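Here it is, the structure, as structure tokens.
A single protein chain has been omitted; all remaining protein chains appear in their positions.
Then we have chain A:
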Amino acid sequence: MTNQPPTLASLTTSLTTQNLPAPHQSFLRTILTPASQTKLLAVLTATAKHRLLASDITSADILALSTASLPPTLNNVRIVNTSIQNDTFVQILDILDLGRSKWDQIEALESERKGETTKGREVIRVLPQVENAEHDRGSTAATQVQAPTRTPHPTQSISRGPHKLLLQDFKGNKIWAFELKPVPKIGIGGGTGGGGGISIGCKIWLKKGCKVARGMVMLEPGSCMILGGKIEGLDKSWREGREQRLREEVERERADGARGGAE
């Protein structure tokens, strides 16, 4: 069996046993080419998995047409209680931290932009990473408690949430989800995304039975599975625009408040 050359079927099986959805045949054909057929199934599977997690699942010919999607009625806010009927593969388009005021998040992003971060009351300067080792203090560099240079990489702590996430299935249907119980890995990391947290385009399985209340998916550790991944372009523009979006949001709320408008 191990000697048999990989086929579309064996590759699909291999992927689905790794908790991935069955891809579209044309997607698989870009990986399983006559030239690559000599490679081991495990290698091809890894390639396929990597590409799948990095892809936008709404693009044509990525997932098999039989893949489960979100029924349109799920968004209905009049339905107090329902649940996901089939395991559904989705990607993250947006993530918000509901536990922290937007202004607070703006201030944090601002000081990060300026190259500072704070630890308690201490203002810490985040140095550009390259020249850190020989920065300034010369021979004593190793012997000092180097508060200003202690954090070469801004391993910003990941946001604590709870978070609200915008999810999208392969057909392009979108739905908001709320992190009802803390789900490991869900969070907003600092800076360019190197510091932990999930990325835009991260893939998630919503499992059958996952609660949905008034059009909002309730995420709990048992009701979803985070596969990871990221859509490079979307993630980049999301990060670059985050501070601006938060500012606009805050301004909008202020304007609403000024009009005395409830909801």
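In this section, a residue touches a chain if its C-beta (ideal position, glycine included) is under 8 Å from a C-beta of that chain, and two chains touch if they have at least 3 such contacts; residues count from 1.
Please note the rule applied: contacts and distances are computed from a predicted model.
Chemist: Looking at UniProt, which of "DNA topoisomerase", "Eukaryotic translation initiation factor 3 subunit I", "Rab5-interacting protein" or "DNA replication complex GINS protein SLD5" names the chain that isn't shown?
Modeler: The chain we cannot see is recorded in UniProt as "DNA topoisomerase".
Chemist: Out of A:N76, A:S101, A:S157 or A:S237, which is the one that touches the chain we can't see?
Modeler: With A:N76, A:S101, A:S157 or A:S237 as choices, the missing chain is touched by A:S101.
Chemist: Using the document's definition of touch, tell me which of A:P72, A:G115, A:G172 or A:G209 contacts the absent chain.
Modeler: Only one of A:P72, A:G115, A:G172 or A:G209 touches the chain omitted from view, namely A:G115.
Chemist: One chain is left out of this view; which of A:R29, A:H50, A:K174 or A:R214 touches it in the full complex?
Modeler: Hidden-chain contact among the options goes to A:R214.
Chemist: Mind listing the chain A residues that contact the chain we can't see here?
Modeler: Within chain A, the residues that touch the unshown chain are 80-81, 96, 98-104, 107, 114-116, 120-123, 125, 136-140, 143-145, 147-148, 162, 164, 178, 180-181, 213-214, 216, 218, 250-251, 253-254, 257, 263.
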